[in-house]
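Note that one protein chain is taken out, while the other chains of the complex remain in position.
Coming up: chain A.
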Amino acid sequence: MTSPSNIADGCAAPDQSAPIPASVDLQKETVITGVVSNAEGEAVGGAYVRLLDSTGEFTAEVVTSPEGVFRFFAAPGTWTLRALSRHGNGDLAVDATRGVNEVGLSVSS
């Protein structure tokens, strides 16, 4: 099977703004996705979004697309999203369930 073109076969994060690949089964996957925005409500591209597990342990990190979009393939449960950017930082707790969990994450200094 070939990999979808927007997924790297190394360890870099796939293109965050690309559509979810057709091969991803949303009946099984727990996708946490959203947009990072600043205090003025503008999307923040180039922000670092970290996925922390329920104990606060680092799990994964991606860089937002120019439109501020990020996405993780996680598992059902409680997670913390933490965004770091040149406009400041922000945190958000997420109770994720199977399927697509869409959230907004704001940063401020």
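Basically, a residue touches a chain if its C-beta (ideal position, glycine included) is under 8 Å from a C-beta of that chain, and two chains touch if they have at least 3 such contacts; residues count from 1.
Everything below uses one rule, namely that contacts and distances are computed from a predicted model.
Assuming one chain is omitted from the figure, identify its UniProt name from "Cytochrome c oxidase subunit 1", "Ethanolamine ammonia-lyase small subunit", "Sulfurtransferase" or "Quaternary amine transport ATP-binding protein".
"Sulfurtransferase"
Tell me which stretches of chain A touch the chain missing from the display.
Touching the missing chain: residues 3, 7-8, 10-14, 21, 23-24, 46, 48, 50-51, 57-63, 71-74, 82, 84-86.
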